[in-house]
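Shown here: the complex without one of its protein chains, the others still in place.
Up next, chain A:
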Amino acid sequence: MSFTPEQNNAVCIEFFESAWNEGNVREDLLSEDAVDHSQVGGKTVSEPGAGSFKHIVGMFRHAMPDVKLTIEDEIYTADKVVHRWRLNGTDTGGVMGMPPSGKSLTLTGTTTVRLQDGKIAERWANVDELGLLQQLGVVPPPPGAPGA
C-alpha cells in the first residue's frame, strides 16, 4: 500500500492536532518503533515509542490546559512532511516546574516527519525553548530582538 504525500500530511495533521488540542497521542498513527530525534528539554537519547512525546504533551497541557496548535506552513513530498507550527496557551499550571505565570504564551517550532506505510516513523523537531523562557522572564531577550 502506498500513500500519497497529501495522505501523509493528513496523518501528521491528525496526529499533532489530536495530541496538542485534545491530549490524545494517537499511537495508532505511529509505527511501533517510531523515533523522535528532537532534543526538547535537553533530551539527548532518542528512544523508540510514544513515551517521550506523551511526556512532553502532558507537561505542556498541564501547564497550559487551553493550549491550541496552529499549523502555519505545510510542506510535503515523497515520504516527508514538514510543519511550521505555533502553540498558544495560558500558563495556569506552571511551565517546567515553575509557578504558574498566568501569561499567554507562544511556543513556535518546525518539525520534519518521515512516514512509512501511512504511519509516523521518525520525527525531528526544533522548538524555540529560549523564546519561551524569555516570555516567562527567566532570561532576558537577545540583543537586537524586537522589544529588546
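Heads up, the rule we're going with is that a contact is a pair of C-beta atoms (placed from the backbone, for glycine too) under 8 Å apart; a residue touches a chain by one contact, two chains touch by 3 or more; residues count from 1.
Note that contacts and distances are computed from a predicted model.
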item: "Cytochrome d ubiquinol oxidase subunit I", "Sugar ABC transporter permease", "Anti-sigma factor antagonist" or "Putative ester cyclase" - which is the UniProt name of the missing chain; value: "Putative ester cyclase"
item: Contact residue for the chain not shown (choose from A:35, A:82 or A:121); value: A:82
item: Missing-partner contacts on chain A, residue numbers; value: 5, 39, 42, 73, 75-78, 80, 82, 84, 106, 108-112, 124, 126-135, 139, 141-146
